[in-house]
Every structure is written in structure tokens, then in C-alpha cells.
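For reference, the structure discussed in these notes is given below.
A single protein chain has been omitted; all remaining protein chains appear in their positions.
For chain A:
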């Protein structure tokens, strides 16, 4: 095992997790995190929630205190983009011309907000990805009255919820016929739609933005393809994220909307790993297909697996994928990867918005979505993690005690299989 320098490109969720895990494994090798954001590593999820609402200040966002990172010998080079990787000489080149030698390189470059080409540049047309974006959005939100959110994905809907609670008149425009189409099943889309309705958020589904009217540097109205015009003093574009894989691609590493990695997190170069939003990996939760996930769980756990492989302790990354989103007072939680289920069953009450949908494919549980049902979510996480066998019928039965079911399934899984 080599103890030469470990250089990490991207100093956020996955990068910090990888560096901390490397120290936890007992390595004392030099670790340098190079990040292009000027701010020290911070938690991103509050940017659309507590931070935007004014309930959390910047001081509470730090992923780890600067003093701690320094005391662990984890050097942070902030405000510095890596512009090239010289794989032959094993060094990275930064925008300010520095060359930093590595023995191992970790790519944790994440993803960036996709931009809307027709939006152009206007002072009050914003996206939300970084703390710098969040500061701008928070300042704009303090005075805005009419907000148009372009895109009904998680970030857009969280911003819609936060600004609606703050008193703004919010309209969400979504090209699909339902919210969160790529992320959740129709029953959940429906419940989320009703939740936003109840809080006075206007929803324009199946509508496309055709133009943004402006006066000088400011957007004044958003025009839709059905001819309607939505006056606004703030536009937030939340139409998804794009993997930051250009650096890897330019260095000749195989990429396909994300840096391709093996189950342990290795890229095609034995000296380079990748993890988090920027990586695409084969997942046992998708029958081995390659997936690129955008979640805190994936960033932290995949980074730990990558740290382990660099430390000579390869372990396939096979943690159960999970995700959460907070909108109003509802926590939406997803366990597993819900892709083309053939059977789906509902637990709880869809009418009052507290329910879960459990999804099966070929008789196997593949995932669950829960609204205000944390017990169901944790049950699904356990079943998926421990390969516990459960049936749609049992889950559809409101009388089934999930805790008892998990215990029984676990006992069955532990029992020696009989051979006859």
C-alpha cells in the first residue's frame, strides 16, 4: 500500500467523506483537497431549505470545521479549479498554474445546475447549486413577491415550498404532466402536487417556457407555450444537474454522463477513483446496470468505498440508496431504486398525504417511497440491505406489523436452508 499524496478534486460532500474515511482507516498519507468554490466545504441540502428560509446561518453549514481538517493534516486548497490531469506524470494542473503531484487521485467533482438556454442572463434569473447561488437567492427572496420556478424537480419544489411559506406568490412550471416524473411514482407526484396546492403554489404542468421578458437586466415575465404570461420578479431555474465529468474525459478516462467506475470505485486508471454525483457505477439495486445518483447517501458511502480501495481494502459499494427531501412539514423519503416496477402497493392513507408506495419487480422489493411515514422507509431500507423477502400482499395489509415482519424475515434469512 502506497502512502504517497492523495489529491482529491472537488471539496464537498464526497471529497470530505473520502478524506475523513482515509484518516479513519489509519492512513497518514498527505491529503490535499482542491476545490473551485471559495467557501470551505459545506452541507448542500440546507441551501434550499433552512438556509433559504433564514432559519440556518452559514456558520452552521460547515461539513467539518477548518481547524479539524487542519489538525488531521487534510489540506484544503479553496477557490482553485483543476483544469487538467497529467496521468503520465501523475499530477494535476490548476487554473492558477500550479502542478500538484499525486500518487492517488480522487475525482469528486459533483454536478452542476443545468441552465435554460433561453433564460440568458438577468439579475433575477437564478439557479441553485452552491452557497454563492444560495446567498444570491436568499437576498433576492427577501424582496420578491412573484416567483416563477422553472422545473418541478426536488430542488425546484423545495425552493417553491420555502418561498411560499415566506409569503411569496409562487408558480412552478413543469414540462412533464406530473411533478418529479423521473424520480417518483404517480401516486407520490399526485400527493406532492396536492401538498403544494394546499400551500397556494400555482402549478403549470405540461407547459414549456418559450421566452422570458425583461426590462433592462431584469426578468419581468415568463411566457409559456400555451400563450400565457406569468409576471414575476424572480425566476429560479431548477431543471436538473449535469455531471462534472469533463476533466476526466479530457484526461482520457471513459465517461458517459459521469465518470465510469467499477463496483469498488476505480476508474480505468488504477491510480484514480471517482465518487459521488460525478460517478456512474454498476449497482446491485439496478440489477447491475450503471447508475449515476445525486444524493448525500451516495456521495458519502461511495466515497468511503473509494477510500477503502485506495487503502488496499477493496469492498464493493453496495449500500442501499436512499434520499430525502423536506417540503413544508413533510419529509419525502426514498429507499432503493424504483425503476420499472411490475407491482406497487400502497400503505397508509393517500388522501391525507401520509403513505408509502412499495415497489416490486419479479417478486422482489426494489424500493419504497414514503411521505411522512419514516417507519415504512426504514423498513424498506432494512429489507433491501439485508435481502429480506417480503411480499406485496403482506405490505398491502394495513394490519401487518412491519417491525415484526422484519424480525421474522431476518430469522428466516438466518435459518440454514434445508436441502432435500
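Basically, a contact is a pair of C-beta atoms (placed from the backbone, for glycine too) under 8 Å apart; a residue touches a chain by one contact, two chains touch by 3 or more; residues count from 1.
Following the convention adopted for this analysis, contacts and distances are computed from a predicted model.
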item: Name under which UniProt lists the unshown chain, selected from "ABC-type polar-amino-acid transporter", "2Fe-2S iron-sulfur cluster binding domain-containing protein", "Ni,Fe-hydrogenase III large subunit" or "Radical SAM core domain-containing protein"; value: "2Fe-2S iron-sulfur cluster binding domain-containing protein"
item: Touching residue (missing chain; options A:15, A:46 or A:151); value: A:46
item: Omitted-chain contact residue, chosen from A:297, A:327 or A:344; value: A:297
item: Footprint left on chain A by the chain that the document does not show; value: 17, 24, 43, 45-46, 61, 63-65, 68, 71-72, 296-297, 300-301, 304, 319, 322, 324, 326, 331, 333, 374-375, 377-378, 381-382, 403
